[in-house]
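A single protein chain has been omitted from the complex, and every remaining protein chain is retained in its original position.
Naming follows writing order (A and B), and every chain is counted from residue 1.
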Amino acid sequence: MAVQQEILPIQTRRSGLVEITAEVARVVARSRQSRGVVTVFCRHTSCSLVIMENADPSARRDLEAWLDRLVPEDDPHFTHTTEGADDMPAHIKMALTRSSETVPFAEGRMLLGTWQGIFLWEHRDAAHVREVVVTVLT
Amino acid sequence: MAVQQEILPIQTRRSGLVEITAEVARVVARSRQSRGVVTVFCRHTSCSLVIMENADPSARRDLEAWLDRLVPEDDPHFTHTTEGADDMPAHIKMALTRSSETVPFAEGRMLLGTWQGIFLWEHRDAAHVREVVVTVLT
Partner (left out) sequence: MAVQQEILPIQTRRSGLVEITAEVARVVARSRQSRGVVTVFCRHTSCSLVIMENADPSARRDLEAWLDRLVPEDDPHFTHTTEGADDMPAHIKMALTRSSETVPFAEGRMLLGTWQGIFLWEHRDAAHVREVVVTVLT
């Protein structure tokens, strides 16, 4: 059994999806392991992970806009507002998506479908440096 | 440490939940391992995974219908519409549920609760052959 683990910084520029597939693939490649699973973990509660179509950017924009409509910033019910109007919606959007993903790999390559990419989803308005932990289990 | 991995084809007939608990259990049984976790990964962005009650079909139908109401096909905000009216809702429903599940097992049997089943959730209207990757980690 081997465990290989790296903490990757991810720069976000504004709210929205940032593809990290290549970064995760490089950790798998560096492990020199053939078969196993790689886990990705998001160390934050105002951004999250999702696996999404990575071909047509319009699909990602529609997904982002749909979630913005579902969880609007100006909800008068919110009481947790001291960190900004985008903070509570960010926590809710995180809870509705994922903090961890577990992706299998074989022959050193992730078994993602043709159109799948791994994304960090920034839910705050401002740019952040985020951290994801990538662990290769074989 | 042992890693055993199979890619399973899953036939869907229309949108909705398809139980795959028995297929996953067979991979665990074929591994001949006693204790560990089994990961299930969905290789698509217009279907997803969920663990749901597998006793009363009315619970599944209500879940499907609720999500259909939350993410209707005729949303005028959608721009990603070239692959059909059901395509963008399918991506959103996928993002709101799961691409991967990780289920523990002991004595060769998954430690699911009494009423839990593992389901592939087809979000497109038409039948598809989908693929899930099942990996046994021990």
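Following the convention adopted for this analysis, a contact is a pair of C-beta atoms (placed from the backbone, for glycine too) under 8 Å apart; a residue touches a chain by one contact, two chains touch by 3 or more.
Here the structure is a predicted model, which is why all the values come from computation and not from measurement.
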Tell me which residue among B:Ala29, B:Leu111 or B:Ala126 touches the hidden chain in the full complex.
-> B:Leu111
Looking at B:Ile20, B:Cys47, B:Leu63 or B:Met88, which makes contact with the chain not pictured?
-> B:Leu63
Where chain B meets the chain that is not shown, the residues are 1-2, 35-37, 50-53, 56, 58-59, 61-63, 65-67, 69-70, 96-98, 101-104, 106, 111-113, 115-116, 137-138
Footprint of the hidden chain on chain A, which residues?
-> 1, 3, 5, 7, 39, 41, 43-45, 70-71, 75, 77-80, 87-88, 91-92, 94-96, 98-100, 102, 131, 133, 135, 137
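Criterion: only the chains that are shown with their structure count from here on.
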Please report how many Å separate the Cα centroid of chain A from that of chain B, as a whole number.
-> 20
